[in-house]
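Only one protein chain is missing from this complex, and each of the others stays in its spot.
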Amino acid sequence: MSGQTTVAVAPVGNNPFLRAVAALSTLAGWCSAAMIVIAVGITCQMIFIRFVLNGSTVWQTEAVIYLMIAATLVGLPYVQRLRGHVNVDLIPLALPMGARRALAILTLTVSSAIVAMMLWYGYEYWHFAWDRGWRSDTVWGVRLWIPYLALPVGFGLLLLQLLADLLAVILKIDRPFGLEEH
Amino acid sequence: TELRLSHQWSNNDVRHKVAQIVADEAAAANVDLEIKIFGGKSLFKPREQYNPLSRGQLDMTVLPLSYAGGQQPAYNLTLMPGLVKNHDHAARLVKSPFMAELEKKMAEDDVMVLVHGYLAGGFAGKDGCITSIDDMPGKQTRAAGKAFEQMLAGAGASIASMASSEIYNAMQTGVLDAANTSSSSFVSYRIYEQVACYTPPGDFALWFMYQPLLVNKSTFEALTPEQQAALRAGAEKAQAFYLEEAKKEDAESRRVFSEAGVEIDDMTAEEFEAWRELAARTSYKAFVEETPDGQMLLDLALAVE
């Protein structure tokens, strides 16, 4: 949440895999933030061109949309690392430690499976667009494999971060669901 | 057998009625064929329908074929300024060798046409009429379709791209000076409350958009001969209805705008010719450059009397 003074971060301990994934997710987070800032800039440029110069805006709307999609997808692993994806932790809180750990392992495994599926079909969709040379049906005519690339990249990185979180719970580097013991 | 049809229109739109006629006729034929209609974007967004259709994940759709112009550049000819003169000309066009060529392209994507149909549209100006090329310079304009954007930019307009649903607000706040869209959108989005002048499609009209009812080819071929016959019979009835309603929509938009006190100004033959020359230099040229066989397809379309 904005303005919060402290941000929870998934602990990595001394595990090299966890450290590498954490670094990768952080890099992805920087890219995501950068894309949001660029989208702000392009939108303001578009308003300037149209309102002040009374000129045509051909590519801006599309570019901003694709940047925002990419920012979302590429930002997923970073937000996962910052524990920013909201969940309902009522039942995990009520469970004793052993059961809580088992539930965390189960949910992380199923999450990884669904994200792996999104990665696989996302890759197929991207490949389809690449193979057939699809373009957007606008004057700008973007080659669609470029924006679609965000699907396999974003879900791939999120999968890595989820697997790292799973490993951290199994190795007891991180507490299940990041919850304090009671 | 159950077939799923997706479209983006409301229940009282002519394109929904076309789909409904086909569905009703198929049901009435008693050949174990039910068409389930998912209207009003309830299943797919408008531009997301062609891909699932071509991969067999969706059975049928009614959509502007030019939406898939990024996948098959040839489809851009179905929304090209000045290519269709009026609805009767459009009816001849769909039976021509030009359409046969397009259907070959569709077959490449495992798609075929059940019901052909064109809808027309016009121009509206916030402060004055948009009939001739000379009306365009400096105007912030929303154009429906890539080829129109290229042509209007060629006439000196500034292009602002937005959905037709945003025209009303954009005109109200002054973001937009002029707009080009279909007759039915002009009416359903109540654009007559915001403009001074309307140029409806009449004897001369630039804007015709091909919006067929499509079916996945493999799905169709997997049906029994009786089911196929029932669909074809329904489609024939629907196509006749579609043509009549398309003409009525243009007349209706003219009536609604003039009753709302908006000035009506038709395009003259000379103005139309000037637009078409401009289109040849801008949109036709760009189309031929980016489309394999583009010149051949364009010539076929222009050859239809």
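For reference, chains read A and B in written order, and residue numbers begin at 1 within each chain.
Rule of thumb we're sticking to: contacts are C-beta pairs under 8 Å (C-beta built on N, C-alpha and C of every residue); 3 or more make two chains touch, one makes a residue touch a chain.
Everything below uses one rule, namely that contacts and distances are computed from a predicted model.
A.B. asks: Just to verify: the chain that's not displayed, which of "Polysulfide reductase NrfD", "Cation:proton antiporter", "tRNA-(Guanine-N1)-methyltransferase" or "TRAP transporter large permease protein" does UniProt list as its protein name?
C.D. replies: "TRAP transporter large permease protein"
A.B. asks: Consider the whole complex, including the chain that is not shown, and state which of A:Leu53, A:Val110 or A:Ile170 touches that chain.
C.D. replies: A:Val110
A.B. asks: Going by the touch rule given at the top, which residues of chain B touch the chain that is not shown?
C.D. replies: On the side of chain B, residues 36, 38, 42-45, 48, 51-52, 55-57, 162, 165-166, 168-170, 172-175, 189-190, 193 touch the unshown chain.
A.B. asks: Which chain A residues would touch the chain omitted from the figure, given the whole complex?
C.D. replies: Residues of chain A in contact with the hidden chain: 1-7, 29, 32-33, 36-37, 39-41, 43-44, 46-47, 51, 61, 64-65, 68-69, 71-72, 75-76, 78-80, 82, 84-92, 103-104, 106-107, 110-111, 114-115, 117-118, 121-122, 124-125, 148, 150-151, 155, 177.
We adopt the following convention: only the chains that are shown with their structure count from here on.
A.B. asks: Averaged over CA atoms, how far is the centre of chain A from the centre of chain B? Could you give it in whole Å?
C.D. replies: Averaging C-alpha atoms per chain gives centres 38 Å apart.
A.B. asks: What residues of chain A sit close enough to touch chain B in their complex?
C.D. replies: Of all residues in chain A, those touching chain B are 50, 54-58, 61, 132, 134-139, 141, 144.
A.B. asks: Spell out the residues on chain B that touch chain A in their complex, using ranges where they run on.
C.D. replies: Residues of chain B touching chain A: 47, 66-71, 73, 76, 138, 140, 146, 149-150, 153, 157-162, 175, 290.
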